[in-house]
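Following this message is one structure expressed as structure tokens.
Yeah, one chain of the complex is gone here, protein chain that is, but the others are all in their spots.
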Amino acid sequence: MSVPYNIESSKYNLPASKRIPPIALPFVSERALKTLDVVEKFVEEECIPADVVFAQQIGTATEARFAAHPQIIEDLKVKAKQLGLWNMFLPRNHFSQGAGFSNLEYGLMAEILGKSATASEATNCAAPDTGNMEVIAKYGTEAQKQKWLTPLLDGKIRSAFLMTEPDIASSDATNIQLQITKEGNSWVLNGSKWWSSGAGDLRCQIYIVMGKTDPNNSNKHLQQSVILVPASTPGITINRMLSVFGFDDAPHGHGHITFNNVRVPLDHIVLGPGKGFEIIQGRLGPGRIHHAMRSIGAAEKALDWFLARINDQRKKPFGKVLSEHGIMLERIAKSRVEIDSSRLVVLNAAIAIDNADAKSALKEIAIAKVLVPATLLAVIDRAIQAYGGAGVCQDTPLAKMYSNGRTMRIVDGPDEVHMLQLGKNENKRAEFAAKKIEFQRIKGLRLLEERGLKPVDPLFLGRVSGGVAKL
Amino acid sequence: MSVPYNIESSKYNLPASKRIPPIALPFVSERALKTLDVVEKFVEEECIPADVVFAQQIGTATEARFAAHPQIIEDLKVKAKQLGLWNMFLPRNHFSQGAGFSNLEYGLMAEILGKSATASEATNCAAPDTGNMEVIAKYGTEAQKQKWLTPLLDGKIRSAFLMTEPDIASSDATNIQLQITKEGNSWVLNGSKWWSSGAGDLRCQIYIVMGKTDPNNSNKHLQQSVILVPASTPGITINRMLSVFGFDDAPHGHGHITFNNVRVPLDHIVLGPGKGFEIIQGRLGPGRIHHAMRSIGAAEKALDWFLARINDQRKKPFGKVLSEHGIMLERIAKSRVEIDSSRLVVLNAAIAIDNADAKSALKEIAIAKVLVPATLLAVIDRAIQAYGGAGVCQDTPLAKMYSNGRTMRIVDGPDEVHMLQLGKNENKRAEFAAKKIEFQRIKGLRLLEERGLKPVDPLFLGRVSGGVAKL
Amino acid sequence: MSVPYNIESSKYNLPASKRIPPIALPFVSERALKTLDVVEKFVEEECIPADVVFAQQIGTATEARFAAHPQIIEDLKVKAKQLGLWNMFLPRNHFSQGAGFSNLEYGLMAEILGKSATASEATNCAAPDTGNMEVIAKYGTEAQKQKWLTPLLDGKIRSAFLMTEPDIASSDATNIQLQITKEGNSWVLNGSKWWSSGAGDLRCQIYIVMGKTDPNNSNKHLQQSVILVPASTPGITINRMLSVFGFDDAPHGHGHITFNNVRVPLDHIVLGPGKGFEIIQGRLGPGRIHHAMRSIGAAEKALDWFLARINDQRKKPFGKVLSEHGIMLERIAKSRVEIDSSRLVVLNAAIAIDNADAKSALKEIAIAKVLVPATLLAVIDRAIQAYGGAGVCQDTPLAKMYSNGRTMRIVDGPDEVHMLQLGKNENKRAEFAAKKIEFQRIKGLRLLEERGLKPVDPLFLGRVSGGVAKL
Partner (left out) sequence: MSVPYNIESSKYNLPASKRIPPIALPFVSERALKTLDVVEKFVEEECIPADVVFAQQIGTATEARFAAHPQIIEDLKVKAKQLGLWNMFLPRNHFSQGAGFSNLEYGLMAEILGKSATASEATNCAAPDTGNMEVIAKYGTEAQKQKWLTPLLDGKIRSAFLMTEPDIASSDATNIQLQITKEGNSWVLNGSKWWSSGAGDLRCQIYIVMGKTDPNNSNKHLQQSVILVPASTPGITINRMLSVFGFDDAPHGHGHITFNNVRVPLDHIVLGPGKGFEIIQGRLGPGRIHHAMRSIGAAEKALDWFLARINDQRKKPFGKVLSEHGIMLERIAKSRVEIDSSRLVVLNAAIAIDNADAKSALKEIAIAKVLVPATLLAVIDRAIQAYGGAGVCQDTPLAKMYSNGRTMRIVDGPDEVHMLQLGKNENKRAEFAAKKIEFQRIKGLRLLEERGLKPVDPLFLGRVSGGVAKL
């Protein structure tokens, strides 16, 4: 098939490598620039058209949908590998197994991937595998790596990350209740997990599970451990999948899973008992950047759809296409302001991680985590409104995108947790700020004194008992 | 005076050079980093304490206030020159007369300057002189430079920029009406201008005036000229000053000025007749970056005051200091998110100008122009609310800062003009976006066909006359 | 089953009749007050618990879901009739067939009905039957009434209203394209409709169709006609149902329907050819009030769920239940402010209709139409956020409520159309406003003159050529 829209030809259609904000350019290698354009061509011309095939190949009945593995995904994977688009997510600073890009460089690619339902998996850059691979690569034993990391890196199997639980406020990870108790040569797991994303896919063979090995440890951050649990281990039941605004996200899905005396060998623990909190803290940083950049891409896609709709010559309410109604141009502008500022925030956070690690980029990550979903939802919502009925139904990707976007305000910690953390950290500056202001006030008084001036209030009155006082 | 707060000592008090967003760092030279910290020390320890002296030295009655020139300004200028803090605003790419910094580097300094009422003038970086100096340096003749640029660069005189007019919609510069007609060896000016900022200062000796030399030119952008008019030219009357909310901004102020047969020699025109539009377009870009970065600084200052207030141990409504009431931490976090994202937007625009020129950075400048004042006003408003009565009156700088900030949504083009421009430009992509979406749809159908699949709607019903149709 | 929560006992649990805003009370009869409490008891104790049965009785596969008629609905209808809760929607001012309440009185009941998925149909007050019954009762012939109104009033059949079309901007009703041409003794319909809500239900036997009988009439509001079309007429195909986010709203649903030479007798037209626009204008007023009040009820329900969640003692992030985190109380308060102000707006519009008719209440209806969905979505969104994962999935009614609520910004005219109309109408006052302000200005000058005062500007300067002018 020849390319029906010339990706080089128009100034309104610069390739991705030419659209990078100038402030980010010094951080992007020549190789990454080239790869970025390959990613874009692959996503726009191969993956997005394939999304509809994926949807058809999944089928309709729930059970079938969660047993499906659309062939189109494998077709795309072959192409992606041929193009060298594979495992771009593994940052070169920390891992040798990836494609050798920085978090920032991959972030720019993730933006493009975020425009398609199939592109992330097609390039083996799909959550939660990405974070899971990072965990095993960073903390796993050689045996763990051989058993699980190798097939994950090859895209042969998939994985899930089981942390959230239904019965507690799991926005606070110290509340986790799933028990991991040592019995002889085994760790025995009991409890339940939900929002186990990816668990619906029959190719999901390994669960990375967070639980408590030492629930009574006085240090709340040493109670947790992370353990590798093969999906086929007896005692595990995927009771049901969770919907997101009516969508089941099959075959990937979000599982509600119970563990009933699930036994795994002792060597399945990662890094050691009590290291769970440390592990997940490192895991979440880059993952949030990935989510955020994919969300930026989704917002750009929604804006594309918005533009297409408001200039549709067949749709003229009150005699004018929508873009001629002034409020629509304002909405475009708002979207552009929000998207561009959000992108800068994420890229800045990516660099902060690249420069050091996720822990030292807490503030930048938190800002990105909170700002981006708000932008995404606002932009999609405007597009939905422009499409009217077509915006909420199956005829545009918008309603599904909104549903995904809405979960971004919840997953990996709800907005409120990040805002609270941001607020608390910033508030630590308060004492210094107060001292500085007080110093400046006192020095001001001294400067006046040195000049023989009194600090007279601009509205000094000095009126006594109804009269006027003397100065 | 010994330093009462140790600018190096605390992790909550990193010097400015350590607070630069990581994404901006590659653009900042070692020299600029050092200068930045000198600027901060100068502003926090010298200028802000001096602000109160400035206020006292202006006096009270209107006429006196607009005849005042507070000595403290000259004292600060001496110190600033000693510290090498002079004319930092003139970008090294385009001018040899300045301190040799880029727009981005100066932007970071302007943020600090924006925290004080005296700092910008103390370092000869105050508007509108900055933009005026750029105009003369870039477009002026040698004679014009010698006469006006030299004393301006030395901080000996001040200047005003006269563009806005009271009787027209001057958000659209093509509406300008002041007449400039050639009579013999003179240009003769008739008309009126307002919001002539800086015209209140008796040291303001030169006006840069925009008017029409060719009002009937069919090209609306060739009708205007820019001309230099000495403030003492007969025929000029400063009728009154304009207040901002209830503030007069003396002695600088905002003048309402009439021109009645004001004659200047022919060589006072800048660049030539009909070049006015071209000149102001170049002038406004960097100026918007300066305004924006000073606004970022003002927002940081408001946040400092906010932090100081909500942790004031003497103020405990309902038994807790305000920071212990949850909503205050959320407001800190919102402010941090808004300030940090706005700063990135401005720095990115500064780099876009540094990389090429203001014209090619239109989008980035427009985004900064719109986003920053909204952030500034939101942050100040939260601080005002935390202070209650003290927030709106003379006891904090907040009400004055709010008033200044509110004008930022109006000066150099109101929000709406920039949003309209942003929206229109982005909308030019619409045709491409629509074509791309259509291509993807058609290619999707072909992919289905190739696989022998029909595109079945997920909610296909096919019910005929109350029954069910065949596929 | 005994009542497990005593609806009379607590001051936090006043019955609906005691929660009416005082300003609305004079408009509510004793009989309506009593009925309102019966409605509440029926909805809270019978209908909401039945919602889950309804969901189970629909089944899973698409085709089955749209062939289902859950028995629980019929069970509830029997109870509702016994309680005298039937056809309350038909306003007493205009119709004799209803329960004899005003629009305001029914509005208060609709609020309660809006809390349950089954309550509106159980009391024969479900859209679109309500509006359709009004149309036939008001404009129909005796034959039309006997054939369709009688079984509709009895709840024996259901109906759909077919106006919106997929290929045009149908927010502007003059764009409607479905052709209705006279051929011999028949009207022949060709075209397509979508968002035909209710068409999914097999009991839906009659379509009220809007189309064009006179597409070339120079008066754009005389081109349209409304015609009654039995669902079983040959040539009609329900191609598919439309989803709302991922929900299908079965069995009711939203149909995409084509008309291919569909023939109905000439007497099936309502009121006469060319009367279509007039009919729908009258139809939409009360319908918007119903939607709005049900939305108020939904918002109250979401707030109930929010309260339940933030006080859940099992969910303590960071050691405190959510309601002890300050921001949650602020969110409750915001929700209360928004709900209570929105309710007043709707009730005021209902009275405006009761006092005269929908046409003279255009402004009030438009305000309600725009304000209420915004309130509803804001309140639900807060609840979703408080529930986290449970908020977006099938474990709470919130995601489904949000989806419904989102369509409220689109159906019966998108927000933008109503805002445009409101803005245009209000703008007609501009000339008078300008004249009034000018009069006041001139009279002020005269008052000054009479007192021998000159209007001196507060910042008068009058400085000439660098000096100071004389007054």
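To keep things simple, chains are lettered A, B and C as they appear, and every chain counts its residues starting from 1.
In this section, a contact is a pair of C-beta atoms (placed from the backbone, for glycine too) under 8 Å apart; a residue touches a chain by one contact, two chains touch by 3 or more.
Just so you know, these numbers come straight off a predicted model, no measurement behind them.
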item: Option touching the unshown chain, where C:T141, C:Q179 or C:N348 are the choices; value: C:N348
item: Identified contact with the non-displayed chain, of C:L329, C:L362, C:A378 or C:V464; value: C:L329
item: Contact footprint on chain C, counting only the chain that is left out; value: 1, 4-5, 10, 12-13, 21-24, 26-27, 44-45, 48-53, 55-57, 60, 71-72, 303-305, 307-308, 310-312, 323, 326, 328-334, 336-337, 340-342, 344-345, 347-348, 351-352, 355, 363-364, 367, 370-371, 394, 416, 418-420, 422-424, 426-437, 439-448, 451, 453, 455-459
item: Sites on chain A contacted by the missing partner chain, in the whole complex; value: 62-63, 66, 200, 202, 205, 231-243, 248, 253, 255, 325-328, 330, 457-466, 468-469
item: Where the missing chain touches chain B, by residue; value: 60-62, 164, 166-172, 175, 194-195, 242-248, 254, 314-318, 322, 325, 327, 384-385, 388-395, 399-400, 402-403, 406-407, 409-410, 414-417, 420
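The rule we apply is simple: only the chains that are shown with their structure count from here on.
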item: Furthest chain, CA centroid comparison against chain B; value: C
item: Euclidean distance of C-alpha centroids - chain A vs chain C, Å; value: 36
item: Where chain C touches two or more other chains, by residue; value: 62, 242-243, 248, 325, 327
